[in-house]
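Missing here is one protein chain; the remaining ones are kept as they sit in the complex.
Labels run A, B and C following the written order; every chain starts at residue 1.
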Amino acid sequence: MVGLIMSSINKNAAQIRASVVSNKRVGQYHQLIINIGDLAGVCKPGNFVAINVGGENSRMVLRRAFAISRVSVSATFGGTMELIVAPHGQGSKWLCQQNEGAVLDVVVPLGKAFGIPTEPVQVLLVGGGYGSAPLFGLAETLNTRGCRVDMLLGASTASKIYAPMEGKRAVNSLRIYTEDGSMGQRGRVTEPISELIKDLNIAVIYSCGPMAMLSAIDEITRGTDVVHQCAVEESMACGIGICMTCVLPVADESGNVSMLRSCIDGPVMDGSFVQWDKVGKAL
Amino acid sequence: MVGLIMSSINKNAAQIRASVVSNKRVGQYHQLIINIGDLAGVCKPGNFVAINVGGENSRMVLRRAFAISRVSVSATFGGTMELIVAPHGQGSKWLCQQNEGAVLDVVVPLGKAFGIPTEPVQVLLVGGGYGSAPLFGLAETLNTRGCRVDMLLGASTASKIYAPMEGKRAVNSLRIYTEDGSMGQRGRVTEPISELIKDLNIAVIYSCGPMAMLSAIDEITRGTDVVHQCAVEESMACGIGICMTCVLPVADESGNVSMLRSCIDGPVMDGSFVQWDKVGKAL
Amino acid sequence: MSVVDLSTTLGNAWFPAPTFTASGCASSGRELAQFFNLRDMGGVVTKSVMMKARTGRPTPRMAETPSGMLNSIGLQGPGIDAFIAKDIPYLLEQKARIIVSIAGETVEEYSTLARKLRSVSGISAIEVNISCPNVENRGLVFACDPEASRRVIDGVRRTIGGELPIIAKLSPDVTDLVSIARGVVEAGADALALINTVLGMVINIDTMRPHLGGKTGGLSGPAIRPIAVRAVYQVHAAMPQIPILGMGGISSGRDALEMIAAGASGVSIGTASFGNPTAIMTIQNELKELLAEKGFTSLRQVIGYAHRPESE
Partner (left out) sequence: MSVVDLSTTLGNAWFPAPTFTASGCASSGRELAQFFNLRDMGGVVTKSVMMKARTGRPTPRMAETPSGMLNSIGLQGPGIDAFIAKDIPYLLEQKARIIVSIAGETVEEYSTLARKLRSVSGISAIEVNISCPNVENRGLVFACDPEASRRVIDGVRRTIGGELPIIAKLSPDVTDLVSIARGVVEAGADALALINTVLGMVINIDTMRPHLGGKTGGLSGPAIRPIAVRAVYQVHAAMPQIPILGMGGISSGRDALEMIAAGASGVSIGTASFGNPTAIMTIQNELKELLAEKGFTSLRQVIGYAHRPESE
């Protein structure tokens, strides 16, 4: 197995008021660019942010978590981060309505980032739906480390595939799967993985998307030497490790399973330690 | 005592989506012009509106009531109404933040309007704080009936006096009182009333403002022939007569006191029937 | 859109739709009739009526709270005789279906109210609001006392005979709701209304005193919905054969469906009407659409659905 550099958590997290630089519709998603100043410099691929939603008189008392898709530092706006938001329920819909100049209450950066290989290896990135968002920033980082990056993206339908032009530059190959065949190949994004592992001599798979996708990838990598770094998505009440709502059953080196907080011991986890069959069950 | 034409209640009320035409700061208040289309034609001085506040995800479940200050019909905007809103708590502050184009959920027109004299008589209008708002529209109506209209306005300080230029045209005289003397005379608006009643031979006093002011006017008119039409302001949960929160102790002709709903049996009431000493007490 | 049968029953009373006003949140019905036809909803549950006219509690009677409100009305009303003389004929004229809510200060008073109503025709059911202080027992609320609850319902049952369904309305402010529910069902209630408001208080930070004239008040609105859903679920789990009129914070078709899936056969809508005079009709329409979207053809199919094992 390949060695990974893991970052320690939430050391740089801060609660800030951050203004929206732009809000653009991309397929069924909204791309939000948010000014976070110097904090952009300490965000790593896999980190997420927690945002207050609904404004001052909101009946929504909990923050919403969003994966940081990319960060950049520009002369005009200073440090910014990009989020890809699906208008799903009341909180995300509100966020998708925030336009240029709106000020958000943001805690950033949070959680464990993707582990980065200590040596240049072949890696496969697998994204489902908006789960592809953090993978493009990750691809760039991996590229600078000399890794060869191939990518698979899947979704139910074309408008739910997020694959920006600029992002593709960092990847060697990109294959798209949709369940209805409206873009790329018809089928599930997990179908070709087994073969690719062999063909491309993959050392690490990075994945982000629905839990069912992550668990299917784990099934494929189980028993192999391939490291599976997956970004999980559990309901989070606090995002900072104080509420214990976001737990997943994870084994330690000696096989003892405990309920780890996916906000603080994740969202990036080693897929082989997650007890996928026990998710949502009492231990 | 002079005869009054009373209007029947809520016959014309409708729930509509109405857009803000303009929002202008006037002293410590906001003047909001709202497009209500044809309903402007059925609003009478003394009617009020009930507005949803806080938007879609609001934790505020109750409407807020506002006196209709004036209505007008213009070629560009159709029928509009004007409100004078004091940014007080969370609901009114939210409303004061709504700018041109914002869409509000409004129930309009509500409540009993001011009774209008059947013959041309001398009347006195007394307003406290934003309570002056509906009095200017009323003054115009009274004018067209041939009444001579004098007006007294009071507030704690100059910035809480609402007295628009155009409004003054309909009144014969206007005197202003502030408690800190920052505008007009120093003192309470109720001080000169006794004298004015005699000097001007007042038949009806119309009042709108804090309950303490209304009750002080009642004390002055008690035992006289002067009719006191006052617009009361009690906490209202529904504004349409279904919750029984907005009640006031009011006597009927034979002296029996009952708790009347100020939203539907008011807000305009005959001050001499209101049992001011029993307000806020169990009967 | 496919046709969805929204009709429901509470005891032997049939209603074309499962949507009702909540007692005390529609006054006599006249005021809402300004905004929609009363006959278009399931029915009107009237304000709890007592023997004599009452002026109620001092103002302020309400305080808004996060996603809810407190009220302390204190059962202001005209008394049963005026109610029968004026309000019932009006509702009948509107062709509204009527559930009369009654409230008393003694066990005897409830029976007397029932006797007065027995001879009134056109009533679909009686809701017995037992969240009232029992003057014969240190003002302890009937609904908090299993024995007093039973006795009230027993008295009403005996007086009213076997025809008119009795709906016992319970308070959530109890340690063991299910045992109180069992008690009133054994005593003759055909259905249950859940939940009445939750006891609360707001202190006014300006006066530094309780804001309400009555000091404490009843909490209602979306804030209490999770408590109401739990109450309905618990009671339906214990007595699946007893119809429940569910209420507490319902303000959308989604909320109504949640309550029905928990076990309610009908829903009452209170506070939502204060914020939105047409709330009941909106909720009814949304519920119908939601059921159609999910492929259900009748309301009955979803009553208590949440109790089925996951596999179904």
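By our rule, a contact is a pair of C-beta atoms (placed from the backbone, for glycine too) under 8 Å apart; a residue touches a chain by one contact, two chains touch by 3 or more.
It should be emphasised that the depicted structure is a prediction, and the values quoted were computed from it without experimental measurement.
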Shown chains touched by the chain that is not drawn here: A, B, C
Which of C:T21, C:S48 or C:S67 contacts the chain that the document leaves out: C:S67
Candidate in contact with the missing chain, chosen from C:A53, C:L92 or C:L199: C:L199
Residues of chain B (touch criterion as defined above) contacting the omitted chain: 59
Absent chain, residues of chain A that touch it: 10-11, 13, 15, 52, 59-63, 105, 107, 234-235, 237-238, 240-249, 257-259, 264, 279-283
On chain C, residues whose C-beta touches the chain left out of the figure: 63, 65-68, 70, 144, 173-176, 198-203, 205, 208-210, 216-217, 219, 221-227, 229-230, 233, 249, 254, 257-258, 261-262, 290, 302, 305-306, 308, 310
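Criterion: only the chains that are shown with their structure count from here on.
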Computed distance of Cα centres, chain B from chain A, in Å: 56
Length of the line joining the C-alpha centres of chain A and chain C, rounded to whole Å: 47
Touching two or more other chains - residues of chain B: 59-60
Multi-chain contact sites of chain C, meaning residues that touch two or more partners: 66-67, 222
